[in-house]
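Note sheet for the following structure.
With one protein chain held back, the other chains of the complex are shown just where they sit.
First chain written, first letter: the chains are A and B, and each begins at residue 1.
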Amino acid sequence: MEQHDHSSSPHDAPHTVSYVTYLLIWLALVMLTGLTVALAGVDLGRWIIITALTIASIKTMLVLEVFMHLKFEDKTFRLFVLVACVTFAIFITLTFFDYAFA
Amino acid sequence: MAIASAVPVSVEPDFYHTKTKYKGILGWIFTTDHKRIGILYLVTMLVFFFTAATLGVLMRLEMLTPGRTFVDAQTYNTFFTLHGIMMIFLFIIPGLPAVFGNFLMPIMIGAKDVFFPRLNLLSWWLFLFGGIFALVSVFLPGGAADTGWTFYVPYSVRTSTNVIPALSAAFILGFSSILTGLNFITTIHRMRAPGMTWFRMPLFVWSLYSTAWIQVLATPIIGITLLLIAIERWFGVGIFDPTLGGDPVLYQHLFWIYSHPAVYIMILPGLGVVSEILPVFARRTIFGYKFIAFSSLAIAFVGSLVWAHHMFTVGMSNTGMFVFSFLTFLVSIPSAIKVFNWIATLYKGSIEISAPLLFILSFIIQFCIGGFTGLILGTLAINIHVQDTYFVVGHFHYVMFGGTGFGLFAALHYWYPKMFGKMYKQAPAYISWFLATVGFNLLYFPMFVLGYEGMPRRYYDYLPEFQTVHQIATVGSWILYAGIVVMFVNLVVSLWRGEKATANPWGGETLEWKVPSPPPLENFDEIPVVTTGPYDYSKYEKAAQEVK
Partner (left out) sequence: MSSHAAEAAPHGHTHRDDVGSKMGMWLFLFTELILFGGMFIVYAVYRYMHQAEFHLAATELDRLVGTVNTIVLLTSSLTVAMSITAIQEGKKSLAMFLVGMTLVLALAFLVNKYFEWDHKFTVGLYPGSPELVNKPQGVVLYFGLYYVMTGLHALHVIIGMVVLAVMMGFIRTGTIHKGSYVRLEAGALYWHLVDIIWIFLFPLFYLLH
C-alpha cells in the first residue's frame, strides 16, 4: 500500500478534486448521453444493445472514478468493486447458459 | 500466539459486570458491545431453534403411520414450511457468524469491538423483528404460509395463506445478515492488531470473512426476488406469473442464485470451527494452513456458480445442465482439501478426547456422508431419479445439521467457558454427544433408502411398504431430541452450578484464550502485538518427538 494512503488520519491533506475537473466530467457525461440518444435513432440491428450498454458503462466508469473518488481511494476499494461486478457478471452469464441454449 | 504468554490477571471486571449506560434488560437490548450482542443472538437463536426442532419432531411423528396420524395435511404443510424458514433463516444462517463470530472474531484479531458497533445492534434488532414476523404470520387470519421455504411461484402468488408476512420475515432477516457481513468485512480489513497479518488470522476468522462476502453479494438477490413476489401479489404486476407471460423457472434461478450460496453461508463457519478446534485437542500445528484459508474463499466462489443443480428437472437447456453439473463437482475439491488437512492434523497428534472434539469428529464423518451424497445428486442421470425425494432431505440434513449443527454444538462446548466463565459437567456432555450422534444417523440415514426407493419429500402420506423405514427415522428423531435436551439442560444448569473456568481451559493458542473468562468490556487492557501464527503447538510436537 502506498505511502500517500494515510487517509485514516483526517488531518493529512485529503485529495481535493477541483471544480473544473468535476465540470469537465459532467460535460463528458452529458455528451455521452447525447451520443447514446442520437445513436438510438440509427438502425444498428443487434448492435443497438451493445452500443447502448457500452456507453452506459463508460459513463459509469467516469462516475465511479471521479465523482465517487475511486481513483484516489485505497486500492482495496477498486478490488472490491471488481469483485462485485464480476459476481454480477457471473450471475447473469450462468443464467443465460439456460436461456440461450433452450 | 507468542505474545506475553502469562495469562493476565485483569483487575477489570468482566463484561457482564461492567457498568453500562442502561441497567438490567435495557443494558442488553441497547448494548453495542459485540460480546453482549453475541449472547443476545445466542438466546434468540436458541428459542427459534427449539421451536423449529419441535416442529421437526412433530413432522416425524406424523410420518409414523401412513395417512393421518395426528394432524391434517394442511397443518403438515405449515409444519414443514415453518420448520424450513425458521431453521434456515433464523438458526443456521445467523447461527455461527452472528453468535460466535460476534463474540469471538474481534477478540481473535485483537480488536476491542467490531467496526460498526451500532450497526451490529441494528442487525440484531432486525433479526428479532424478522423472527417475530415469521411467528406472527402463523397466527394471523388466513393461515400460516404453506409454500415451503422456497416460495416457488406460481403457487406463492396464488395461495391465500399469509405469504406476505413470511416473505417480509425473510426479507428483514436477509437485511440483518447483510449488515453483519458488511460489518465483519470492514472489521477484518481495518481492525486487526499490529502484527496480525492475513496469514496469522485464526481459520475461523478466514471462514467468517469468506462467509461475509457471500452475505453481502448474494443476499440482495433473494431480497429483490421476494420483493418481486410481494409486488406481484399486491399490484398484480406480471413478473413471474405464467398467465401474464412470466417465467416461473426464472424465479427458481433467482431464488437459488442466493439460496445455494446461502448453504455455504451456513457451512463455511462450521468448517472454520473444525479448523479451530482440531489443532487444540490434537496438540498439533494445523496442517496446510494456507490451503484451508484459501479453500474457504474457493468454496465461497465456486459455491456461487452452481445454483441451478437444484433445477435439473425443470426443463433447463442441456448445455445449462452440463455446465451446472460440472461446476457442482468442482465444489468437492476445496471441500476435500479441508478434510484431508484435518485428518493430516490429527495424524500423529497427541489427541485429547473432550466434548468439543467428539462433536467435531461426528461433524467430519457426517459432513463427508453429506458431501458424497451431494456428488450423487450432482450427477445428472441420478439426479433425475432422486430429485425431490427423501434422498435430498437426507443429503442436506447431513450437511446442514450433521455438519453445521454439530459444528455449532462443538463451538458451544468449546467456547462456553470463555463466554460464560463457567465449566460444564463433562459426563452429561459426553452422553448428549452420544445420543445426538446415534439419533442423528438413525433419523437421517434411512432417508437415503426411502428416497432411493421413491418416497417424495414433503408428502403427507406414503405407501405401506415405506412404513418400517419411516418408523426407524421417527425413533431416531426422539433420540436426537433427547440428546439435545440433555445438552442444553447441562449447559444451562452449569451457568449456576458450574465451576469457575480458567482463562485457558483447553490450552488454546489463539488470542481469545489470552484474555480472562469472561473477557472484560474492552477485551484487552492493551492491544496485543502479534508475532507468530495461530496454532503454534511446536513445543508439544517437540515433546512428543522426544518421548519417541
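The rule we apply is simple: a residue touches a chain if its C-beta (ideal position, glycine included) is under 8 Å from a C-beta of that chain, and two chains touch if they have at least 3 such contacts.
From a predicted model like this one, the values you see are computed outputs, not experimental measurements.
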{"item": "Touch with the omitted chain, as defined above, among B:297, B:375, B:527 or B:544", "value": "B:527"}
{"item": "From B:182, B:297 or B:351, residue that would touch the chain that is not displayed", "value": "B:182"}
{"item": "Where the unshown chain meets chain B, residue by residue", "value": "110-113, 115-116, 119, 178, 181-183, 185-186, 189-199, 216-221, 223-225, 228, 231, 235-239, 244-247, 250, 253-254, 257, 527"}
{"item": "Touch list for chain A against the chain that is not drawn", "value": "1, 5, 7-11, 14, 16-19, 22-23, 25-26, 29-30, 33, 36-37, 39-40, 48-49, 52-53, 55-56, 59-60, 63-64, 66-69, 73-77, 80-81, 84, 87-88, 91-92, 95-96, 99-100"}
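The definition used in the following text is that only the chains that are shown with their structure count from here on.
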{"item": "Chain A-chain B separation of Cα centroids, rounded to whole Å", "value": "36"}
{"item": "Parts of chain B lying in touch with chain A, wherever the complex brings them together", "value": "189, 213, 217, 221, 249-250, 253, 257, 304-305, 307-308, 316-320, 323-324"}
{"item": "Complex contacts: residues of chain A adjacent to chain B", "value": "76, 83-84, 87, 90-91, 94-95, 97-102"}
